[in-house]
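Have a look at this one.
Here the complex is missing a single protein chain, while all its other protein chains stay put.
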Amino acid sequence: MKLLASGDLQERFAVMRELSEKITAPLEREDYVLQAVEEVSPAKWHLAHTTWFFEEFILSKWIANYEFYLKDARKLFNSYYETLSKPFPRDQRGLISRPTVDDIYNYRAIINERMKDLLESAVITDELQHLMELGIQHEQQHQELLLTDIKYNLSINPQEPIFKKEAIEHGKGPIEKFQWLTYGEGLVSIGTNNHHFSFDNERPSHYQYLYDFQLANRPVTNKEFLTFIEDGGYKKPEYWLSDGWKIVQEQQWEAPLYWNEVEGTLYTLGGRKRIPMNRPVQHVSFYEADAYARWASARLPSEAEWEIALGKDMKEGTTLEETLEGKVTNLPLATGHVWEWTASPYTSYPQSARPDGALGEYNMKFMSNQMVLRGGSAYTPSGHIRPTYRNFFPADKRWQCTGFRLAKNGGQI
Amino acid sequence: MKLLASGDLQERFAVMRELSEKITAPLEREDYVLQAVEEVSPAKWHLAHTTWFFEEFILSKWIANYEFYLKDARKLFNSYYETLSKPFPRDQRGLISRPTVDDIYNYRAIINERMKDLLESAVITDELQHLMELGIQHEQQHQELLLTDIKYNLSINPQEPIFKKEAIEHGKGPIEKFQWLTYGEGLVSIGTNNHHFSFDNERPSHYQYLYDFQLANRPVTNKEFLTFIEDGGYKKPEYWLSDGWKIVQEQQWEAPLYWNEVEGTLYTLGGRKRIPMNRPVQHVSFYEADAYARWASARLPSEAEWEIALGKDMKEGTTLEETLEGKVTNLPLATGHVWEWTASPYTSYPQSARPDGALGEYNMKFMSNQMVLRGGSAYTPSGHIRPTYRNFFPADKRWQCTGFRLAKNGGQI
Amino acid sequence: MKLLASGDLQERFAVMRELSEKITAPLEREDYVLQAVEEVSPAKWHLAHTTWFFEEFILSKWIANYEFYLKDARKLFNSYYETLSKPFPRDQRGLISRPTVDDIYNYRAIINERMKDLLESAVITDELQHLMELGIQHEQQHQELLLTDIKYNLSINPQEPIFKKEAIEHGKGPIEKFQWLTYGEGLVSIGTNNHHFSFDNERPSHYQYLYDFQLANRPVTNKEFLTFIEDGGYKKPEYWLSDGWKIVQEQQWEAPLYWNEVEGTLYTLGGRKRIPMNRPVQHVSFYEADAYARWASARLPSEAEWEIALGKDMKEGTTLEETLEGKVTNLPLATGHVWEWTASPYTSYPQSARPDGALGEYNMKFMSNQMVLRGGSAYTPSGHIRPTYRNFFPADKRWQCTGFRLAKNGGQI
Partner (left out) sequence: MKLLASGDLQERFAVMRELSEKITAPLEREDYVLQAVEEVSPAKWHLAHTTWFFEEFILSKWIANYEFYLKDARKLFNSYYETLSKPFPRDQRGLISRPTVDDIYNYRAIINERMKDLLESAVITDELQHLMELGIQHEQQHQELLLTDIKYNLSINPQEPIFKKEAIEHGKGPIEKFQWLTYGEGLVSIGTNNHHFSFDNERPSHYQYLYDFQLANRPVTNKEFLTFIEDGGYKKPEYWLSDGWKIVQEQQWEAPLYWNEVEGTLYTLGGRKRIPMNRPVQHVSFYEADAYARWASARLPSEAEWEIALGKDMKEGTTLEETLEGKVTNLPLATGHVWEWTASPYTSYPQSARPDGALGEYNMKFMSNQMVLRGGSAYTPSGHIRPTYRNFFPADKRWQCTGFRLAKNGGQI
């Protein structure tokens, strides 16, 4: 990633900010407030929180005696920065009907203006540059959450509203023949030292020792996953981690989220559709990915294996922007279609340092009970993914666009 | 209540229907969706449910091959009539953003039109007359719930939005000096045989034997209740029923709902205000009422005592319509200011019969674990209360406009 | 009940105390600690609590500078007398392995001795007489709970241990032909003024007005209840109170507690047996009784109806002592076989007064969300029942020996 001049920064900021509002444009006012479960946030909240982020971490630092536009912003739109203030209870975000949607859009416009003024007048120091990049990447993360949260929130409605007719989530194109790619043993380097830009959790670049392994040339497809289901995969404890088996029984999982496997359909942002058999399975938890792999006499790759094998030729796949417009390009099933669960628990890299202050809470404090995902999905905004990017979610969550690919020990067959 | 000609019915129907929309008029679109706890419903849902009620119990019966305007109405807006369909989970009503608020208002207009056509063309049989009355009373009940639910839903927001600046909940006027009124022993008759109109739970009129008792001339005031608090009322288990004491500790109750007793303020539809010391205490549970009475060496009246003593001279107090506009009349603190908890569990009257069909579920199936309230409140629409009216809520609920008055055994002192 | 001389009191006390230990005699040491759910107490706890009761309410009052034998008795064995001390959490009684069972038996012996000394030396005042009676009746109540709690606690074990081979719960004998008995309208008197002995909740005797009603000559039998099940009784919401229907679905009730209706067997203190078709159904909740009655186009009797109709000729049925030994007499199915749910919520009688001090908590503080049961069961100790006795349990509980009989409005057919 090359450094940007102030003009570029302004441009990137503006384009990025616009995208958030493009995402929410099809929503009805009432939809903005929905919060179906604790981990899903209302669309309104995402729009406000990402805006407050620029106020909190840039405007209030660069502008003397800065006054927050919304007095209660820190109370209402702080996500989890405990060192700043006690965040409003996460499971009650859907009860904050005011400020209204219009208020929030207005809030966004005002802060956009203030940011523009700042970027025009301030010296773009390294620190400002870095914080701008962080603010942009932060909102891009939320853009993906916006879409997955909207999808989940609307799916609860028995009418299954169509979010946007044009949206196509699954891409299209021929299916690659399954192949094992082989990789040799040795000391490798993963992670990055690039501070312009990477998240703290991607740093520093460091050695790991890998053994011979094989990796699938593409993610597992819906068709393949269906075979697992039909073979009783959800009924046989021997494939499952203990915690996974518990949740399968409690929640009576029988298929990926959004599937109606009797009808052979699934719910998408564009409405209910037939399951596209030759596309990567989506909306499975780590537990389902891991159980499938055990059923298939394989395993999931570690994040190091994934990065070494696929990092260099990472493809963006379909981007969020294209998904929204249904502009699906005929792409190989390499990467970028689904976030891919790895076998790696989410922890800090050797030699890493935790940033000071509230931003030290950005990534590091979630380093327990989560698994790393790699790649990027059809919900990821353009320009947001990179080979060293570490996404992470608890092992039982399924509402993100999550799939997986298989790995195996050993080299040549 | 005199029988009404068809024209009167139309008029009453129209006026009543308009009131629901007057109530919700100050809401923002986003407010309509809120559901802070299971027992509180979104404003949107009330507006739709009361409309579906006319379709389900009148239009679909009187019009051959009637087609419901919203195909999913029975799925989405059936409250609890299990014999009709499996109701949508009550605790998820806030997740139904579609049909939108506009759709619901449109739905109301269409059904109003259809009802108008029906009332103009159909013979107004006794049955139709009765069902019309039921539909009207049903929506009036929901009008009170609309207001109390809106208040509760907005109160969760730390910004405490003002629902309607003009609204005044507490009435005004001088406080009556406290007096015990005495009533003599004997066989009395309570309840009613009036089928035009009463709810099934008020029928039939029947004898009860009462002993000498005394009844307060007015409900307990905020000032009086404050004395109980200051005397450690919420800290002393000896005043409390066992279930009540449990909830006091679990929920850490220290005062009525909406009070900030440190500041001496309470949250109202018109915003946060000073506690009006000389007005009846509101938003207390049966447990708090019962504990206060024990502290005061008194008890709550039975519903028969209440009806015999106060039924004849029942006053409407301030009505919902007046409360909304802040048109508070200078009224004596007799009745009609708060729903008054009685000592009577909610059960069916002797000799009563449960109606057939879905309407048999209207009242009767809630006859366990609830207490009867009598009177009527500043949230009750004009024309809705009557001496034999039996309101009922679980003993731990506080979000209704609920207060109480004291009673005592024995006659002349 | 005639007054007893001190010698009689001593004798009755001793016999009663012995019975508690006869009940627990077949238990293994390990069984004494079991507490399967919050409302069920360990056998050990019952034995200790009833002993502490005599210390707390008699010995410590009559003996100057009385020292409690177990220093922590008030902490560990206070059930719910909040005015005495904070009781140990009810749901953790099963975690108190010490004092051991031997310690508890020893504790009982010591207190028996002290009580004997007291009764021999003290003047038997009215107050002492009354407290002795209360202590005896209190332990008798716990004797019934002991047995039902033991049964429930053992039933969780998949091995279904046999508590006592000899025990027969169901009585035997021919089944009475079903008959409606009719009773006329009028003012009646129920309750009692007898202070030697009645519980506070039975007092005072007072008038109630009853309408013509009919009452079944015997409780509903297992065979009759099976017809309800086979007719889909547990599947049809129209028969159920709303709270009842909720629990049916949550707990997946399909038959009375302890039934295996596929096998046609039930679990008893004497082991698993065939369902005795011609004996009263046991272990049903109020909700099941009420649903059955609605299915049968009947209703449950009020407690006043029950007392007026059956109080005079109340039979003891089989007693706890006989049940334990399997000494089942060939008795008519009149009363005394099962506690019979009535339609009456548990509240205080008109003109009643709540006792002062801790004993004021004995009954009165449970007067919400419970239903009255009348009669007495095969688990009730001899001499414990009387026409005015009011038993009470929450509407969803089934682990007591609870059945019901039908009632109907109207007189001669």
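For reference, chains read A, B and C in written order, and residue numbers begin at 1 within each chain.
In this section, a contact is a pair of C-beta atoms (placed from the backbone, for glycine too) under 8 Å apart; a residue touches a chain by one contact, two chains touch by 3 or more.
Here the structure is a predicted model, which is why all the values come from computation and not from measurement.
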- line: Omitted chain touches shown chains A, C
Field: Hidden partner chain, touching residue among C:Leu154, C:Leu210 or C:Leu226
entry: C:Leu154
Field: Option touching the unshown chain, where C:Lys44, C:Arg203 or C:Arg279 are the choices
entry: C:Lys44
Query: Just one of C:Lys61, C:Lys75 or C:His195 touches the chain that is missing; which is it?
result: C:Lys75
Message: Looking at the full complex, which residue from C:Leu9, C:Ile23, C:Val101 or C:Met115 touches the chain that isn't shown here?
response: C:Val101
Message: I need the residue numbers on chain A that touch the omitted chain, in ascending order.
response: 80, 82-83, 187, 206-211, 237-238, 240-245, 286-287, 294, 302, 343-345, 347-348, 350-351, 354, 360-361, 365-369, 371, 395, 409
Message: On chain C, where is the contact patch with the chain that was removed from view?
response: 28-34, 36, 44, 72, 75-76, 88, 92, 94-101, 153-154, 156-159, 161
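Here, only the chains that are shown with their structure count from here on.
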Query: What whole-number Å value describes the gap between the mean CA coordinates of chain A and chain C?
result: 59
Query: Which whole number of Å gives the spacing of the CA centres of chain B and chain C?
result: 37
- request: Calculate how many whole Å lie between the centre of chain A and the centre of chain B, each centre taken as the average of the chain's C-alpha atoms.
  value: 47
Task: Spell out, as numbers or ranges, the residues of chain B touching 2 or more other chains.
output: none
